Each structure stands twice: as C-alpha cells, then as structure tokens.
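One protein chain omitted, others in place.
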Amino acid sequence: MSTVHDRSDDSDHPVSDPVLEVRDLAITFASDAGPVRAVDGVSLSVGRGEVLAVVGESGSGKTVTAKSVLGLLPQTATSSGVIMLSGRDGGRADDVVRVSRNRLRQLRGTDAAMVFQEPSTALNPVFTVGWQIAEGLRAHASGRLSRSEARARAVDILGRVGIPDPHRRVDHYPHQFSGGQKQRIVIAMALVLDPGLIIADEPTTALDVTVQAEILDLLRRCRDEFGASILLITHNLGVVADLADRVAVMYQGRVVEQADAVTLFAHPQEEYTQRLLAAVPSVGQGGERARVRAGERAERAERAAAAGETTPSGPVISATDLRIQYPGRLGRPGFLAVDGVSFTVGPGEVLGLVGESGSGKTTIARAVAGLTAVTGGSLRVLGTELNGARERALRPHRRDLGFVFQDPASSFNPQLTIAEAVAEPLIIHGGGRHLAAARARVDEMLEAVQLPASYGDRFPHELSGGQRQRASLARALVLRPRLLIADEPTSALDVSVQARVLELFTELQRELGFAALFISHDLAVVDLLSDRIAVLHRGRLVEEGTGEQILGAPEHPYTRRLLASLPVPDPQLQAQRRAEFRALSD
Amino acid sequence: MSTTALTEETVPAVTPTSRSAGGGLGRYLVVRFLLIIPTVFILVTLVFLLGRTTGDPITAALGGRLPPAELAARVRAAGYDRPLLVQYGDYLSHLLRGDFGTTISDNRPVTQVLTTYGSATLELTVYALVVALVIGIPLGMVAGYLRDRWPDAVLRVFAILCYATPVFFAGLLLKLVFSTWLGILPVSGRASTSTELTLQLLPNRTGIYLIDAISSGDADAVPDVLRHAVLPAVALGLLTAGIFLRLVRTNIIGTLGMDYVDAARSRGVGELRLVRKHAYRPALIPIITVMGLQIALMLGGAVLTETTFEWRGLGFQLVEYLQARDFVAVQGIVVLLAVIVAVTNFVVDVIAALIDPRIRY
Partner (left out) sequence: MSAETATPGVAPGDGTNALRRRPRFSWRRLPVVRQLRESVGVQRVMLVIGVVITAVFVLVAVFAPVIAPYGYAQLSDARGAFPTQQAPGGDHLLGTTVGGYDVFSRVIWGTQTALEVIVVAVLLSIFVGIALGLVSGYLGGWLDRVLVVVCDAVYAFPTLLLAIVMSIVISGGQSSKWGGIFAAAISITVVYIPQYFRVIRAETTRIKSEAFVEAAKVIGAPTSRIIGVHVFRNATRTLPLIFTLNSSEAILTLAGLGFLGFGIEPTAASEWGYDLNKSIADVTSGIWWTAIWPGLAIVLIVLGITLIGESLNDLADPRLRRRARVRDGATR
C-alpha cells in the first residue's frame, strides 16, 4: 500500500503491542457478475485502549473488514492475509483467518465482541435480554455457571450501561425497550465478557441524533472505564471526530489514508479524504445562501410584475392548527402524529422541516401531497383546502406539485424505464399522449438533472442511488410545479453523493423558482437549503425561524439539545460541543 | 391433497393486531375466536347451496328408486318443497340446537354417525401427525443448517417425493410391500375381527381403539390395534412430513440469516446451539401457524387414506354417503370438519401468540 499516508508513526506497525493487527487482508465475494473483490490488501492495527475509526462510504469494504475480524463472513466470501487477534492481557495471539473452528468460537466474545448497526435485529425477539446476556457468559464459563450468578452479572452490566431498574428489566423482551436502550443492551452483551476489543459496526446509524450522542458517550466509557479498545466502523465523519483516536479512511476496498484524528481532520493528505471532508454539510453555511435567495426571489417577483404576469399570490402552503391522527385498531384511540401545527410557505420559499423519528415531519409531507388524510385544523395547499377534500378534487392541483421520496430504490416502478417514469406526469396531464411526444421534454429534464439523455432507456435498477434520486427530481419537476416536497431525499445516500444532489436541488430551485417543503433529520442539510426552518418534536412545532435564528440562538430547549447533539467533523470543536450537550442533558 | 404450504409458508412473525401494548393478548384472543364464526358460517352456507343445486336431498338420493307419488310425499313431509331461504333458515336453527338431521340412505341421526366414526378419524390423524412431526421437524432443521450440501439435497428430494406421491398411492405401495410381499403387517381395517369383537363388548367405549384396547385388559388387543395403525399412519404422515420438512427448512434458513444469530455467534455461542435455540425458536412461530393450515390438508388426506385402508372413519363414511348422494349426511360431516378446521386454526394461532413475546406482552 504505497499510497497510505501513515503519519502517526514511522514504522510499518504504528502501534506497539496491538490488540488487533490486520495485514494484507483481501476478501473476495461470489456474485452474479462473477467474483467481486470487496477488500484489497488492507493493513490496520488497533492498540490497547485505543479507538480506531474506519471511515468510508458504501462499498468501501469497511463492514466486511470488521466482520472478518470475528470470522463472521458468509460462505460466499474467501479471505487471505493475516488477522492477528490477541487477548485482553496480551498473551497468545491467533490468526483468525486460519484458526480452528473451536478456537474461533472461544475467541468470539472474549477477545473481540461486536456491536451491530441495527439494535432491533441484533437481539433475538423471543428471548429475554437477561437470557441473551447470560448465554454469552455460559458459552465462555470454564466451570458451571449457576443461573442466579449469571443473572446477577446480567443485572449488574445492564445497570452499568445505563438501563434504569435493571432488576426488573432483565426479564423483559427486546421489543419492550426503545431503540437507544436496545443499543445499550447490545453493548452490555459485548461488555459482560470483558473483551479486549469491541468492534462497533455503524453503532449509531439507526438512531436519532440525540440518542446517538448518548450511545457515543457510552462507547467512550467502554474504553475509559472498561479498558476496551474499539474498532469503530462508520460513514459519519462527525461520529469519527467525536470518538476516534486514530482514523483509517477506506475507499474501494483499500485504506487510502491513516492518521490520528486531529491531524486527519486538520490536514487531510489524500485527495479522496479532502473531498470527503468537504462534502460534509456543516451548520452555519446557510445564512448567506438564504439572503442571496431572498434577493433573487424579490427580483423575480419584480420581473414578473414588470412583464405583467399574474402569478397567484398568497402562500403556497398554509397550515393552521393542523392535526393528523392515524386510526386506531379495533376501537382503540388512534395515534396523533401531528398535533396543532401551524406554518406557511410563500411562493418560491424553501421551508425546512427538521425533527427526529416520530416527530411527524413525514406525516406532514404526506398530508400536503394528499397521501394522508387531514383530521383536524386547516391545511391549504395551492389554494385548496385539504381537510375533508376528496381524492378527485385534488387531482387538478397535482400538476403544480412535485414529490421526491426518501428511498430512491423503491420510488421507481421496476418495470418502467426512467424515461417512461419521468414522462408519466406529462402523459397524465396532457403534455403528450405517448412517450415519443413527451420524450423531448424528458430528455431536456434529464439534462437539467445532469443525467445523460440515454439513461432514459435504462431501468431503475441499472442506476445508482444518487442517479435515481436525480431522476426522481426530474420526474417531480417535469411539469414545472409551483411546489416541491422533498422527504428526506438524501438520507439514503452517501455523503459525497448527498452533496451533489443538494447542490443540484439548490441550482434547480434558483432556476425554476418553485417553493419547497424540505424534510430532513439533519439540521446541517436543512440549514444549507432553507429560507426558514421549523423544528418538530413529537408532533408539535416547537420553534420556527430563519436558519440564523434557529441555529444561532435557539430558544426552545429541544432545539438546543438537537443542535448540540449534532456531531461536527472537527475533533477539537466536537469536544467543546460535547460538554455543552452534557450540560443540556443534566 | 394440496401443496398449499409452498406458496404461503412464511407468515410474518408479528401479527398486526399485536402492535400496541397492554391487554393486547386478551383482545387478540377474543377477536381471533370471533373469526371462527364467519368461517364456519360461510362453509355451512356454501355446502348447503351446493347440495341444493342438484335438487332436494330426497330426490337426489332416492329419485328413480321410488314411485313419483311416494317421492313427492316424502319431499313434502321433509319440508323440501318450501322456498330455499326458509329451508336454509330452518337448517341453521336446527344446527344451532345441535340437530344435524337424519341420513336418507340408512336413516340414522347424523350426530350418531359423527360420534361413531369421528373417533376413528381422530385416532388416524393423531398418529399421522406424530409421524409427520417426528420426521419433518428434525430433518427440516438438519436440511436448513446444512443447506446446499448433499444431505440437504437428499432431504429436499425426499420431501418433494413425499408430497408428490398421492397418499393413496403411497398406501398401496406400503400395502404391497409390507402386507402382500413381506406379510408382516395387516392389509386393512382398524383391528382384526377378534379384537373388534372384544372392543365392541366394552362397556365404556371411547371409539379410540388404542384407549379401548388398553382398558379392555386384553394382552393381544393393544399390539393388534397398533399393527393395524402403522401403514395408514405412515402413508398419511409422510405426506405431511414432506411439507413440514420443507417448512422448517425454509424458516430455519430465514432465521439463520438474521442479525441476532450473527450477534450470538459473535458472543461465542456454539453452532449447534445457534440452530437449536436462536434460529429454531423464532422460526417456530410461522411454522406453527402454517402447520395449523395443514390440518385441512390432513383431513382431506384422511378421506383418501381411510378409503385405501378401509379404515372406518368419517372420511370412509363420507365417500359412501357421497356415492349414495345422501346430502344430509354429507352436509353434517362437512360441517363438523369445518368446525374442526376452524377451531384447530384458532388453537394454533393462540399457541403461536403464546410463544411470541411480542404478542404476549
């Protein structure tokens, strides 16, 4: 690996007496298209009490590397190289690639333990958490471990990872815990065996940002109080800055750069690392952009007035005391997803809706698009009242409304080509009876979202996630709507791809001047695009204002917490913010 | 005779009714219990209407054998000349009071037919179920764990052969080999004539021969009854065993691929335990649900098995009544089978709910 810039030490092995040392690891998978090399000559090492973050985008091979350390790869994988794993107290080191099945079983859990990405699937739903914790203990007990002893240790470890009332909770089943608690339990299962190394594979990706901050704190305690080393696998540079001592950047199966965290963030050497860091949206860039947009909007309005065009005035969306309740089952009370929310979006204005899971943000987006029924208050969209409106009444207004869905994988009919999908609004609203007639406009639109016109003949599965999301923008904008709703359009994308899609969004918005409701869980993304930001929490709108107001001087305690829990890609700054977050949590 | 299980074997592990907490189980059970009513009602209606499309039961059964005048008199006496809707209402109200009517061909109360022959069918089905479970579940776990290796390939072909073979052909083959050629097992019937006589004289007969034989105290009766049961039980059991094998295999493969199995593996839990505990227990919920649906298949198979082995149960009797076009008797038997199927499915869903902590709590 001649391209690796390893500046933490001059020698080949930067860490003396490592817990884990990976040398020249290569892993190949069998696939429909023939063998695919997922990991290609990776060398890494994790020292005692150290947190090494392996960071990379999807397909970089970081998760495969992590799983290979515990020999958890599927049968279709073949690996070569050396993975030396040594116990907590030094002692004997084993090469996981070549070790016997029995020895591998002994290593698992004691020498290295794993924390998974999705806590709800990493826990077996039909066994109590206490049983599952005790099972690991029994698997490694040298003698017989009594039931009460195993239980006592389970209760103890649950308490130490911050599960309240562990004596009672030890007998509960996984579904009785919240997402953050489940991840604590998964960590407890790893810690109870006192492993030398904890491999945390995207441990916070499935969690809300405020919960993420708590779990990161817990992982830090794993190192400080339990003395475990951590191999942290993540795509989130903010998480890296928060937790890591050293960082290895992976790209297409190789480690392209390795350095200690402070150095890497301050002076990235490799071009890929630099691009990656530049692509991360950070809070506070939005104010300037919003002012520019406001100026342009005024200009556009003047031009239109001068040209004598009569553009419909009044807000594009106006919600007053909006309430949306999902019906309950079998006469039970329903779930109130949106509870008395009021906001407006003016012509050409971008409102960012931000909130965590369960805040009601997606419900509002769906209601505006007429996909979910409004059950109380008033919601006027493009001049039509949606409360009590019938499907048929909404149809004429749909040509003025575009929608971009969160998951680019499922928002296209797999049986239609991209051109057919983009042409569908034209065909339905009379822009052309057939695809051939609409094709010119479709090609023009694909051009506008920077996709070659020839991509129109492809099927959705032949495009990457980012390309599909751009095609989705093309479909939403092909009728030049006055309002665009974007529901987490970039949350399924890698950070560099996200940056491109966001940039495209900004450009198109400037060009076409549509109003937009932009929904995201990421404050930084919302800040980048929005004129105003509304913060939702448990179905209520807690704060609304310009980006500068919300991010610069948040008033509501929830907004403050949300802001403080967002990790920034700068280790020193992040350490400060961490202190702030702790102060808010107490 | 159905490979129904193939298309619908992975029922989602959580029933939607279970989502919200608090009193969930009780409410679920009540709703699930109430669902029995429309199921039975629809089948009763369906069979009633189908039976009447060929005319009234008396003409269907006796038409041509009696002079027209006498036939008409009997039709009138039985009330079959009234409007269909009135007859239907009448039939339902009788059913609710437990009155299934009287057979036309041999003039017996249908309830008596049901109680006499029902126990034989119950006995056969239970034996077959035991065979199916003992063969199907362990082999399915082995096949699932060793997927795509040679034992799995052999077991899968075995499973397919099990349900590709019509149960009556399997029965004929077994008879040919074990009765005719080897001569070690009886050809047909539920017991030899002497045992039948002994059991007939018993004061408190259950109709379940194994229990009766034990209570008779006759040392020869028990092995005799068991020897007669082997071939029918294996013939009917193998069919279901093939389906269970495949069902367990698919679900075990599904759960073996879950994160929690990998998570347990990463804690150092052994492979055998991973299959036996972590993969098997969650897989059990859909397995049990689908097994419940197989009860209908087993009853259909029982009709064929009973005919093959002259096992005098409900199925055997049903075919005789069908051949005699005795729709009163057919209706009675079909209604009983419908109730059994509906109640079994309810019980199975309750068991599945009790195993699944997400429904229990």
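The chains carry the letters A and B, assigned in the order they are written, with residues numbered from 1 in each.
In the analysis below, contacts are C-beta pairs under 8 Å (C-beta built on N, C-alpha and C of every residue); 3 or more make two chains touch, one makes a residue touch a chain.
Keep in mind that what you see is a predicted model, and the values were worked out from it rather than measured.
From the set A:218, A:364, A:445 or A:497, the residue in touch with the chain omitted from the display is A:497, counting the whole complex. Touch with the chain that is not drawn comes from one residue among A:97, A:152, A:277 or A:584, which is A:97.
Touching the chain that is not shown, out of A:178, A:285, A:357 or A:410: A:410 (per the contact rule at the top). Contact between chain A and the unshown chain involves residues 26, 28-33, 35-36, 57-59, 71, 73, 75-80, 97-98, 251, 275, 279, 369-371, 394-396, 398-399, 401-403, 405-407, 410-417, 421, 424-425, 428-429, 452, 454-455, 457-459, 461-467, 472, 475, 494, 496-497, 499-500. Across the interface with the omitted chain, chain B contributes residues 1-4, 6-8, 38-40, 42-43, 46-47, 50-51, 53-54, 147-148, 152-153, 156, 160-161, 163-166, 168-169, 172-173, 175-176, 179-181, 187, 250, 253-254, 257, 293, 296-297, 299-300, 303-304, 307-308, 318-319, 322-323, 325, 330, 334, 337-338, 341-342, 345.
To be clear about the criterion, only the chains that are shown with their structure count from here on.
Residues 13, 16-17, 19-20, 27, 31, 258-271, 273, 277-278, 281-282, 285, 355-358, 361 of chain B are the ones touching chain A in the complex. Partner chain B is touched in their complex by these residues of chain A: 70, 72, 105-110, 113-114, 116, 118, 121-128, 132, 135-136, 139-140, 172-173, 175-176, 186, 189-190, 193, 328-330, 332.
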